[in-house]
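What follows is one structure encoded as structure tokens, with my remarks underneath.
Right after this comes chain A.
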Amino acid sequence: MESLSNKKKVLEQKPLNLAERMYLPAIVKGLGTTMSHFFKKSSTIRYPEQVREFSINWRGMHSLKRDEEGRERCTACGLCALSCPAEAITMIAAERKPEEKALYREEKYAAVYEINMLRCIFCGLCEEACPKEAIYLDGPIVPSDYLRKDFIYGKDKLVEAPLEAK
Partner candidate 1 sequence: MDINFVIEKFALVTILFSISLVIAMYSTYAERKVAAFLQDRLGPDRAGPFGILQPLADGLKMFMKEEIIPSNASKWLFMVGPGLAMLCACIGTAVIPWGQDLNINGRVVPLQVTDINVGVLYLFGVVSLGVYGVMIGGWASNNKYSLLSAIRAASQNISYEVAMGLSIIALLLMTNTLSLKEIVAQQHGWHWNVIYQPLGFIIFMVCSFAETNRAPFDLPECETELIGGYHTEYSSMKLGFYLFAEYINMFVSSAVMATLYFGGYNYPWMDTVAGHVSPNVAALIGTVVLFAKIFAFIFFFMWVRWTIPRFRYDQLMNLGWKALIPLAIANIIITGIVIAVVNKF
Partner candidate 2 sequence: MGTSVFYFVATLSIIFSLMVIFSKNPIHSVLYLILTFFTFTVHYVLLNAQFLAVVNFIVYMGAIMVLFLFVLMLLNLNKENEPNKSALVKILGVIAGGCLLVTLVGSFKAVSINSPLVLQNPNLGLVKNLGKELFGPFMLPFELSSILLLTAMVGAVLLTKKEEKANG
């Protein structure tokens, strides 16, 4: 059929001539190519010691953020859980007690916040849905594990480390 795009390239297949049938010139050329690679710098990154930099739009493990005073930003509104297409996020909300003012920014907070990393598809919709800028997918690769229950990450693994006292 006639090509519409005119991009089709017809390869001509002719029988090999004598020099080509001797194989040797082509083999020597190939050997030269591989030998040139012998002296090139290897592109290996020795992973556990060296970590390759992630690109700026990389989405990795979630982290629950704190504000500038070190209080958890999450108010357990459930928008992230609602927006999650994989239904990986669950949470239980609780009311803040007066003495906990330094811990939580809003009056309502997430007492339990769990993400099932086996369900998560790292789409970033939770990040977009969050009105409090509390969740970001800015962590590293989620490490492997042996049991399914160990992939359900609670607040102990998700919440950012508290600010250091200055």
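Side notes on the structure shown:
What we mean here is this: a residue touches a chain if its C-beta (ideal position, glycine included) is under 8 Å from a C-beta of that chain, and two chains touch if they have at least 3 such contacts; residues count from 1.
Behind the choice of candidates: all candidates are chains of the complex that A comes from, given by their letters.
Please read these numbers as outputs of a predicted model, since none were measured by experiment.
Within this complex, chain A is touched by candidate 1 out of 1 or 2. Residues 24, 27, 30-31, 33-35, 37-38, 40-44, 46 of chain A are the ones that touch candidate 1 when the two sit in their complex.
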